[in-house]
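Of the protein chains in this complex, one is absent; all others appear in place.
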């Protein structure tokens, strides 16, 4: 937390926030809000740590990088190493899940596949779905939120009610059923590409009201601000006001809540995979590995720990970074 | 206040209607669009190797060849007015609210739901007690001791907590607490007759996640509230700090937490799916999952509607409670 | 995360009362006087309230001294961020103890407050000193009735039954001019109008007969017509209770109306301290001139323009070297650059009239008489 937050009362005009506010908005010293946020963020070691892990995960997930790393530190994700596994029990013969120089995270029970590279390839799926689904949510949520907040009236009522309906849906059930009933080739996609697309769509589609509500609220208050009044009084069209006046002011909250939505979506994807509607094997996914582990935790407890920690570290990193970003961009949020 | 409640009730019913229609559409129209015929649907109810006559008999019984709106109409009608089901030799009366009859399990869907609901209820309530006690108190203390070691430690744990899904903590605890160390028995809760403390592990795993969330929420809410003008006023009056914190601060910051709590509770009461799946507890979530994976449409519809009902009800209760707690809402 | 509800710089149009000239002369405090309990009812000595932040040290109050006697009113004026509110909170002990670094002394009726334990200060609050806040809607708890909040304030310092306290609350509500107090006592703050709410707030503040009343912009959030009523009410109550009042405002009209003395704050320090008469007719600080110049007046020709102060208040982290006001001061070049290098001391230039400015006194008088006054 960079900005000290007062517990006991003291007038806002003496608040450091307010001081910065005075400096910040029109930049008396030529520092933009973004620069100030960056300054604050840089000072937040924990958030930077989180951001570093996030960056690392993204780099690791890049198409060219994953196989390279898997090659250096492991073996191909689908290669069997059954000689390392007890044929009857299915557990790795070596202790600690078969950790060795060749398999730094150990091996999968039964097949003996290299856990490191499976975790690595799983990261790819998680990050991809997490980020893309967030993008879907943010696009829908922002558009709907702005429309509802800006135009108000029956449009607002309609959209707000729609969001209520969405929020009242038992999402997980719906997502599972939908994945189950959607045909096997669609939109010119098939196989796991289609699976990923469907997961992205479903996760993103069901989560937009969370962003929508926030954007709607922000738009509502922005609409009443002087600069919008000013633009309107000068005869600016709605589209101009929306895109030139309101949208730029929504960039900060959108950025913050997107960052915080990504881990939620990663968890959602992991949950769906855990419940059995994730991507198809043999491609690895973290939730899918845990789902497999429900049958194997007694034989190979490391098979719970490794993918579980991968989820934990990833989600934590995004959360830390998102929290830091929020504190930096919008110290008074919440 | 009465008008307020009536208005909310009507809204809730409307919401349920919409949800049921959408649910119905998804389960009937989407498969249809994907090329599933009524024969296929009938096949879902048949056993091994059904012949054409069997399929025809099943289609006839379920009205699978009716247009979807007609089927939806029948569904709503049976919820409102009840229905009777023909088992072949005898008519089974299914009084309102009749959520349908599962021909896979030969049970009325409502019976199955009523059978499972107590299990989910126990999971949820036990966890809720834990997470409210732990989450709110930690959040309050953290807010009041902002910046201290306690605050930093608590918030670090909380942030870790919100990043730990139940299917990880649950499996971990099963692998070690139950299996390796034999500290607790297998989770085997099946209904009200069983010892609820058998649910200790699911409670802890579920509550840990939510307690973390609530600690963060409470802390943020408390910090905001303790910065409000009326807190300064309370202090200016010379009230003891404890009164200021509890009576003026906590009371005001609990209302938004109440909203979130209502939603979470509603969501979980409709089926703590992941917890139930992780620990294989036969609650509403498992019922719904089984229904989906067995294509038992009446059960899936019933479970979805129940889940939605809980969410809508929870919203309703929260709205009304809001009116009770906050006079401004009551008077508006 | 203080919500910036009272938008800075939003000035209610003040009605200037022409009675400023009749104001009584205030007794200025002995700055840096001897240690130990002072004779004055309230004495603030070299008060500093600093907030260390990641962005630097915020010097909200930076060496402030003043005195106040019972039955008299001190107006503290200044722009947003000048430290006037923090000062009042410091007196009440309501500054954030964890974040703030406080030094100096505050003596209230022979008791020192800065060094006192939080609980000792708490016992003084509400009973010996009370505060009226700017926005009564946000300053009252939305979930409790007005009566409840007054009763609570009364009972914490008086060991009486609820019934007695309730009678007292109704009585207080009546005294501040709320009609049907026995009914309104059970209403919630949001059911009151703005003016009535502020009256209720005042009733709450006065419920224990405090000897020091701090009013922080008590009329800013109110309609103009209601403002005058509230000011009248405060003045009447002061006569009744013989309280000392600190009136915090950026509205010189309010000060002129109510105060005996005036303390002009700039960047956490005192720029000028004078009786109201001196301050309005013989001000000795360019900043005060600016304040007077930017005050709209009914008796001014409409063709004339206001004389606003250029620029914005300084960041309290990076207070300009020398005179804090120098970047905005039109006269800073008239004293060999001293304004940008050396901090001017607060000097008593006339009896009871102090100012902190490097300009030669005569030069200041000239400027006021020749350049400023005619334009006002």
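We call the chains A, B and C, going by the order they appear; numbering starts again at 1 in every chain.
Throughout what follows, a residue touches a chain if its C-beta (ideal position, glycine included) is under 8 Å from a C-beta of that chain, and two chains touch if they have at least 3 such contacts.
The rule is simple: contacts and distances are computed from a predicted model.
> Which listed name, "NADH-quinone oxidoreductase subunit K", "ABC transporter substrate-binding protein", "Multisubunit sodium/proton antiporter MrpB subunit" or "Dihydroorotate dehydrogenase", is the one UniProt assigns to the chain that has been left out?
"ABC transporter substrate-binding protein"
> For the chain that is not shown, enumerate the shown chains it touches in the whole assembly.
Across the whole assembly, the hidden chain touches A, B.
> Among A:34, A:71, A:95 or A:191, which residue is in touch with the absent chain?
A:191
> Residues on chain A that touch the omitted chain in the whole complex?
Per the touch rule, chain A residues meeting the hidden chain are 78-80, 82, 85, 87-91, 110-111, 180, 184, 191, 276, 280-282, 292, 295-299.
> Even though one chain is hidden, which residues of chain B still touch it in the full complex?
Considering the whole complex, chain B reaches the absent chain at 35, 39-40, 43-51, 53-55, 57-58, 60-61, 87-90, 92, 103, 105-107, 115, 179, 185-188, 190-191, 280, 282, 290, 292-296.
By our rule, only the chains that are shown with their structure count from here on.
> When you take the mean of every protein CA atom shown, which chain's own CA mean is nearest to it?
A
> Report the pair of chains linked by the most C-beta pairs in contact.
Counting C-beta pairs in contact per chain pair, the top pair is A-B.
> Going by the average position of its CA atoms, which chain sits the greatest distance from chain A?
For chain A, the chain whose C-alpha mean is farthest off is C.
> When the centre of a chain is set as the mean of its C-alpha atoms, what distance in Å lies between chain A and chain C?
Each chain's C-alpha centroid was found; their separation is 49 Å.
> Centroid of chain A to centroid of chain B, CA atoms only: how many Å?
The separation of the two C-alpha centroids amounts to 23 Å.
> For chain A, which residues are shared contacts with two or more other chains?
If we look for residues of chain A contacting two or more partner chains, we find 4-9, 334.
> Among the residues of chain B, which ones contact at least 2 other chains?
146-147, 223-224, 227-229, 232, 235, in rising order.
> In the complex of these two chains, what residues of chain A are touching chain B?
4-9, 164-165, 167-170, 172-174, 176-178, 180-183, 263, 267, 270-271, 274-276, 287, 290-291, 293-294, 297-298, 301, 304-305, 308, 311-312, 315-316, 319-320, 323, 334
> Which positions of chain C touch chain B when the two form their complex?
That would be residues 1-3, 5, 89, 92, 94, 98, 118, 122-127, 130-131, 133, 135, 138-143, 149, 152-153, 156-157, 188, 190-191, 201, 204-205 of chain C.
> In the complex of these two chains, what residues of chain B are touching chain A?
Chain B residues touching chain A: 15, 18-19, 22-23, 26-27, 30-31, 34-36, 143-144, 146-147, 159-160, 162-165, 167-168, 171-172, 174-176, 179-180, 220-221, 223-224, 226-229, 231-232, 235, 263, 267, 270-271, 273-274, 277-278, 288-289, 292-293, 300, 303-304, 307-308, 311-312, 315.
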